[in-house]
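What you see is the complex with one protein chain gone and the rest in place.
Naming follows writing order (A, B and C), and every chain is counted from residue 1.
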Amino acid sequence: MSITLDQVTKRYQGAPVVNDVSLEVAEGEFFVLLGPSGSGKSTLLRAIAGLTGVDHGRIALHGKDVTHISARHRGVGLVFQNYALFKHMTVAENIEFALRVRRMKAAERRARRKELLRLVALEGMDDRLPTQLSGGQQQRVAVARALAHKPQVLLLDEPFGALDAKIREELRRTIRQVQRELNITTVLVTHDQEEAFALADRIGVMNLGRLLETGKPHELYATPATRFVATFLGAANLLLARQTADGIRFGAAPVDARATEKLDGMREHEVVAVVRPEEIELAPTRDKLRTNYIGSGTIDEIVFTGALERMRVRLANGGVGSQLSTSANDAPAILEVTRTQHEQRHFPLTPGQAVAIGVRRIHVLPTPLSSYTACAADKAGAERLASHPFLVELASRMKTRIVTRVEPALGSLDGQRADKPISGVAVIAARADAAAQVEWLLENGAAEVLVLPTHIAPPQRVLIHWLDEGARRPTLAVAASLLRHVPAEAVYVGIMPENANDSQRPFGVRTLLDARSEAQAVHGLEMRTELRFGAAAEELQRQLNAEPDQMLILGVSDLAQFRATCATLLSAATSASLMVVYQPTERRGTT
Amino acid sequence: MNGGFRQPSILPGFGLTLGFTTFFLSAIVLLPLAALVVKATSMGWRDFIEVLTDPRAVASYRLSFGAALLAALINSVFGFVIAWTLVRYDFPGRKLIDALIDMPFALPTAVSGIALTAVFAENGWIGQYLAQLGIQVAYTWIGVVVALTLIGLPFVVRSVQPALLEVQHDLEDAAETLGAGRFYIFRRIILPTILPALLTGFTLAFARAVGEYGSVIFIAGNLPLKTEITPLLIVIKLEQFEYAAAAALGFIMLIMSFAMLLSINLLQAWGRRRLTASGR
Amino acid sequence: MNGTHMNVWQSVLRALRGLGVLAAAALLTACGDGQSSSITLLNVSYDPTREFYRDVNAAFAREWLEQTGERVSIRQSHAGSGSQARAVIDGLDADVVTLALAYDIDSIQRNGKRLAANWQTRFPDNSSPYTSTIVFLVRAGNPKQIRDWPDLIKPGVSVVTPNPKTSGGARWNYLAAWGYALHKELGGDLSRLDDPAAAEQVRAAEAAAEAFVKELFSRVPVLDAGARGATNTFVQRQIGDVLIAWENEALLALRELKPGTVEIVVPSTSILAEPPVAVVDTVVDRRGTRQVAEAYLKFLYSTEGQELAAKHYFRPRNQEVLEKYREQFPPIELFTIAEVFQDWNTAHAKHFADGGVFDRIYGVKAQ
Partner (left out) sequence: MAGGPNKALLAEIASRPGRDTIASNLIKWGFIAVSLAFLAALLFAPLITVFATALSKGWQMYIASFEDSDTLAAIRLTLTTAAIVVPLNTVFGICAAWAIAKFEFKGKSVLLTLIDLPIAVSPVISGLVYVLLFGVHGWFGLWLQEHDISIIYALPGIVLATMFVTFPYVARELIPLMQQLGNDEEEAAITLGAGGLMTFFRVTLPKVRWGLVYGVILCNARAMGEFGAVSVISGHIRGQTTTMPLHVEMLYNEYNFVGAFAVASLLTMLAVVTLVIKTLVEWRTGIRKH
């Protein structure tokens, strides 16, 4: 491996800007770090170059740990967004800088310089000053300069940011060509997905300091695992659906979903479906569709963009409430659709026209967190909860919605049931009888319950624990999903009984390692692990009290066990929020 | 007035501001200096030369210009170090020190002279230790250098400080990833970048020091041929009512300083043109 | 741009505007401040007389009010004697000048014609209402055993005196040393200077005097620009073993500066320093203040004026007052400028002008 990052964390004033990033870049690979500004990608690049120290984790180049080696000895080439050429030196002097530092003989320097200038197509510019060159030429010089000392890896920090579109494309081609010719491992940082697709062998998408997903461009585009990647890599319609035994169901319309996974022994639940605009088919009537019908609608707006036609289609009643991008619950959903010239000719459309809508391909996100349902015994309580700042922030980051639900029977233990199953993440306010409410919600079909104290800040640290091994998978899935949207550190707390004997201890450590590797392998979640001894509830309570602004994700598979251990945890007034993940064992037990 | 004389620009106010500038400049600076020149030239060529080549005058040029040059050099080094420290490091009291740098401007020169003499005399706080080393500062040419260094210090620090603040960190980062050591970065990247500012500071410190009178006479010793500065010689001429001779000495100092300032300004204008030349 | 941001800026502008208004007001008051109802006199004097004239002014104003019923206020200007003379030449409207040496008033006469050539005869005693002489100030206990002029050029003695080129007082010091040497070489008979028969002897004596003064100045580590500067160098900085100073300066220093650390040594022979006073004719005539200006200077000769002079360590001309302060002013053999140097202009031309004796002893070539 050419570049290996192992749980790299960098904090500024306590807040992590690069959060537990692990990554391997292969020899000769062109890797693109893609993310919005402030996602930590540039910081990560600077950490690889040695221009920023890391607070945690290791960085290795070609198998050699360079975490504590200064930038000047790392032997990387770095190209800056604003070129950073030495203005008082000529092109030749700029390029030879690294060679001069290494006391190379003048003749060799000259030869190397000529070679590099040929490589970046700037022959004969040797004696110019940077100010006499155009922006594109300057960046070429910067690339040549970064390559002069034959670095092991080439790092490019938004190298095209300051250039106009045409020169950008030209330079992009040059860089790709140079990279292929030298077969040099390259990491490029950009916020432009088109650029990433054009250049990358592999893309890593970063947000909020976390590396969310890595993969080949077309894989990431077709099967993203997260909402963020789905929407950041091109346009996407995010739709709420239910996964049933028959397939995906949008509102009333069941869709025969060949492309999606089976229910896999789980209960019927809410899922998030990604539908790319170009995967939507429009037809005059339902029977003219060659694909799965999901509903009907009217054309809202059409924009001509050359090769493609872009339009917004308002879904008719059938699809109401299933769309995530709008904040209002009962607003009619809008779908983005793009059509090719061919399709346009085949079925010309005008605004206001009614159409039948079909989908060619649906991708269901593996995330267990789909939407939030603020539950309270009365309307005011539910509304108050729905406008909780943290919840609102979380929902907007996840591009999902919050619905309110009034359940007068909430928390009553007299066996009164909810009239319809609770979907999405149930949210309740922290209060003395929260444990009973959680239990009631879990019994009524909720798979996750979020308990929110009135005043909390977004967590700096998220603790993860499950009371029973059976709850491990869903807990990790929820944690991974949540942590992609919260800039916090993840810590798995393993708890052994106080009186654990020596033979049990290695077992505990192994549990930790298993948990970590499963989180990494299955969910792409990097987390720390801590091993504690004592009673689970007390230990967790102690951990939560140790620092402010924490969150606990607790996996449960047995309600009796939950009641026994966590009633006190929930009734105690803490400043931490709690996410309970429920995986009933009885069904597992029966299979 | 602005035909081929200036390059066209859409900004207004050129005539007004340049007019006011030249008027004010003429009234406050050029007219009085013209009086000086006329006075100096009123004495006849032979006398003029005689006054300027008097061995005592020549000795005083050597001291005035030599000490001013030395002081400006010392300031260039230490002024840079101070500016660097103020810009690149954070330490308790930094802001206060930053504010105190301008002190030599506000302190009447006589006060600085008296205070410096008190500090550097053989029984002064610092002078007593230097005396043990056999170094006498007050009443020697070293004292002159010390006084002129104090006078010129703010010029260098205040010229270099903004330049250092502006040095792009990217440049240093680039140099570091290319394998340059810290001293190499300093020598090849930082120094060339701030050199114009340092040069300006040096020139101003030098120009100011050459003419300094108030603080120097207290610490210099004022022995003819040894520790007598040119401005003191001018005062002596005045005491003898030889206005023309005083003006002549003032004039020659002015010419030398002007030549120096002009050459530095031209050098910088040239440098700026070179670095911001076409190509956009 | 946001609100607070603008506010800061506006307050700066407001401050600048305020300054402008203040400036205008100041200009107006400055212009209106020409004449007040009472008579004002400007006495342009030199540095060491500040305290003395403060008392004189108060006493004279009282007396003038009693005699004439007019209020008079006297403004003082003090700086080096030479630069004060220059200021008057260049237009400083002094009603009276009270300077350190006649040469400076002569210069005013010569360069500006602002007073009559015979100014020095208009008041008694060469127009010098008080005198002083040159004495030595040494460290407490007189460790170097300095008693008289020859002791100043003993090995290891370091002398502090100001620069005769810039300080009027220093010229007295220089001339006192020169006069002493001549006096000694000529066997105490200064009248032989004018005796053509003794020309040979006088020439030898002059050579000896020059050698003496040269030796003396070779021991000077610091040539301060002014007399007070030299005193500070000697007393505060502890430079030198002996300070050559005016008697009044030495007495003042004894009282004002670190009492007990220095003492006065009176040499056997010294010069009679006569600080002259004069009315500036053109000014008093223009301003119509001649009467009060002359009364002011005459007041200096009155018993009260003489008492004040003695109090401020100047030797009074009035013998009765002098006797009263005898303790302060020990008898000393004094020679005058006229006896040794003819007059100030001659002395200045020979000794202090460029290429004169003083330049010569510092090795500057004669022109």
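Going forward, a residue touches a chain if its C-beta (ideal position, glycine included) is under 8 Å from a C-beta of that chain, and two chains touch if they have at least 3 such contacts.
A quick note: this is a predicted structure, and the numbers were derived from the prediction, not measured.
K.L.:
Touched by the hidden chain, which of the shown chains?
P.N.:
Touched by the chain not displayed, across the whole complex: A, B, C.
K.L.:
Based on the whole complex, identify which of B:V146, B:A174, B:I189 or B:A220 touches the chain you can't see.
P.N.:
Once the missing chain is taken into account, the touching residue is B:V146.
K.L.:
Of the residues C:S77, C:S158 or C:Q201, I need the one that contacts the missing chain.
P.N.:
In the full complex, the listed residue that touches the missing chain is C:S77.
K.L.:
Touching the left-out chain: which of B:G44, B:G66 or B:P162?
P.N.:
Touching the chain that is not displayed is residue B:P162.
K.L.:
What residue numbers in chain A mark contact with the hidden partner chain?
P.N.:
These residues touch the chain not displayed: 12, 50-53, 55, 66-73.
K.L.:
Give me the chain B residues in contact with the hidden chain, please.
P.N.:
Those residues of chain B that touch the unshown chain are 2, 5-7, 9-14, 16-18, 20-22, 24-25, 28-33, 35-36, 39, 78, 81-82, 84-91, 94-112, 114-116, 118-119, 125-126, 146, 149-150, 153, 158, 161-162, 165, 169, 182, 204, 207-208, 210-214, 230-231, 234-235, 238, 243, 246-247, 250, 253-254, 257-258, 260-262, 265-266, 269, 272.
K.L.:
If you put the missing chain back, which residues of chain C would it touch?
P.N.:
Answer for chain C: residues 1-2, 4-5, 7-9, 12, 16, 19-20, 22-23, 26-27, 30, 42, 47, 50-51, 75-79, 83-84, 87, 89-93, 112, 226, 228-229, 232, 252-253, 256-257 touch the chain left out.
As a convention for this text, only the chains that are shown with their structure count from here on.
K.L.:
On a C-alpha centroid basis, what's the spacing between chain A and chain C, in Å?
P.N.:
It comes to 90 Å between the two C-alpha centres.
K.L.:
For chain B, which residues are shared contacts with two or more other chains?
P.N.:
Correct list: empty.
K.L.:
What residues in chain A touch two or more of the other chains?
P.N.:
Not one residue in chain A touches at least two other chains.
K.L.:
Mind pulling up the chain B residues that touch chain A in the complex?
P.N.:
Residue positions touching the partner: 168, 170-171, 173-181, 184, 188-189, 192-193, 274-280.
K.L.:
Help me check something: in the complex, which residues belonging to chain B touch chain C?
P.N.:
Its residues touching chain C are 50, 54-56, 117-118, 121-124, 138-139, 217-218, 221-225, 232, 235-236, 238-242.
K.L.:
If you look only at chain A, which of its residues touch chain B in the complex?
P.N.:
Per the stated touch rule, the residues are 46, 49-51, 70-78, 80, 82, 84-88, 97-98, 101-102, 129, 131-134, 142, 145-146, 148-149.
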